[in-house]
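Here it is, the structure in full.
Omission of a single protein chain aside, the complex is shown with its protein chains in their original locations.
Read from first to last, the chains carry the letters A and B; within each, the first residue is number 1.
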Amino acid sequence: MRLVVDLNRCQGYAQCAFLAPEVFAMHGEESLLYDPNPGTDGEADAELRENVTRAVAACPVRAILLELADGRAGDGPGGAS
Amino acid sequence: MTQDILRQILDYSNRADPYPLYKELRRTPVYHDGSGPFVVSTYYEIQALLHDPRISSDARNLASNAADPLAEPGGEEETVLPPSFLKLDPPEHDRLRRMTNRPFGPPHSPHRVHDMRGDLHEIVKGLIDRIAENGNAERIDLVEEFSYPFPVTVICRLLGVPPEDEARFHVWADTLAASLDPDPDADPKERERRTHDSRMELGMYLSGLIEERRKNPTGDMLSELATGNGPDGTMTTMEVLSTAALLLIAGHETTVNLITNGMLTLLRFPEVLDRLREEPELSVNLVEELLRYEPPVQLVPQRSTLADIEVAGVSIPKGASLWLVLAAGNRDPLRFEDPDRFDPDREDIQHLGLGSGIHSCFGAPLARQEAQLALSELARRLENPRLLADPPPYRQNAVLRGPRHLPIAVDGIRP
């Protein structure tokens, strides 16, 4: 899995850190730190994948761009178009 | 636009489907009938106002002549509890919300909500099992038997309220939620009295519990709120009280509507229900679409202006009362393609259902998990569920809008 968070959009709502704490962590009240390539290469384990998918969907500002290992693009920056 | 569109929106007879009225309302993005509140109903305007520091959530900033049919009766001195952070501005809001967040979420407690998943599963399983045991497949009230007790149990467990006291909470929470209710026919004095009594009783109950937890902290949120000592210090007993009351009521009265509205919508779109049965992971996006399509909080009534501002060409004076109709913004065709269509695969879905800005829903991650789990489990276990009444009977409340009962029939309940 690969992901990037558009931190210009991010406003620290921390939904991702609630839902996938193994990948996203708040550093202070508003700063987000995350693992850009979580999971082992190749097949990411199912629970991790599920958590990250939940985190992506829950982001109130749609700031997380996710590429799953199978190359399927998730939601991403600029969700509104 | 008819002069009394607000009255129509608040009118109980329109509760089941306010969306045509919202559509009409959106034709005047900032509606003002000359004496009532300024009502904002379009997406971009609401979104901007939720991030506008000239807007206050503190009722003390309302001009004395600002009319608001949803304003709570009684002044500060008449309420037992001080205002919770929902009704405060920074820096007080920020301080109390930070302190409340400390035992609830990241950075200090990143795993609390995540680790409740097992509990949530167990509660959902227990409630559906009980429906099966009752064996009355011809008529199940999903509200009474599932979507009300589920979040109540969750919030009680999170806070550390003993399960045997839950029944008492129902009564208090119901009354307090109804105090937000603009029912024009209710006797205001009577409502005021009942609200006051409920606050009093809830406050007394909670202060007993807080005292108990101060002596014997048990790791639940109430213990942590009562004994916490982070960078912002410790909450006063009154602050713990009003915060706990806020969490209890919000946890009771919003998630129930999200789940019930969700099930109602699924029963109206059986093909989506069938899909959810096969692909439970659909629940993730589906809940986001629900928060757009049928948000449990329809409007934010308690904002006021700290300065003269201009919104969509309309001048709003300082001290005016402001309503932000989230549910109308969520159906704004300038923002969402085909907004009246329920589309669980919708990708462009940045809804206003949980608010935005500093007052965005505190319990959002919990509400999301509860709704995702509830809907996917109901879809999986209920055999051929169907609505017995469409529309179902609604609660009086136009703000926290949802069915009071959701009578359904099923062919059976899967294990």
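Structural remarks
Please note the rule applied: contacts are C-beta pairs under 8 Å (C-beta built on N, C-alpha and C of every residue); 3 or more make two chains touch, one makes a residue touch a chain.
Everything below uses one rule, namely that contacts and distances are computed from a predicted model.
Missing from the rendering is one chain, named in UniProt as "Rhodocoxin reductase" (options: "Rhodocoxin reductase", "Peptidase", "Potassium-transporting ATPase KdpC subunit" or "ABC-type transport system substrate-binding protein"). Interface note: of B:R27, B:H51 or B:R139, the residue touching the hidden chain in the full complex is B:H51.
Shown as candidates are B:L86, B:L273 or B:I309; the residue that touches the absent chain is B:I309. Seen across the whole complex, the unshown chain contacts subunit A at 2-4, 6-8, 10-12, 25, 27-37, 65-67, 71, 73-74, 76-78, 80-81. Of the residues in subunit B, those that touch the hidden partner chain are 44, 48, 51-56, 89-91, 94, 306-309, 334-335, 356-358.
Here, only the chains that are shown with their structure count from here on.
Note for the complex: subunit B touches subunit A at residues 98, 105-107, 110-111, 113-114, 281, 284-285, 288, 335, 347-350, 354, 356, 360, 364-365, 368-369, 372.
By the touch criterion stated above, subunit A contacts subunit B in their complex at residues 13-15, 17-19, 21, 25-29, 50, 53-54, 57-58, 60-62, 75, 79-81.
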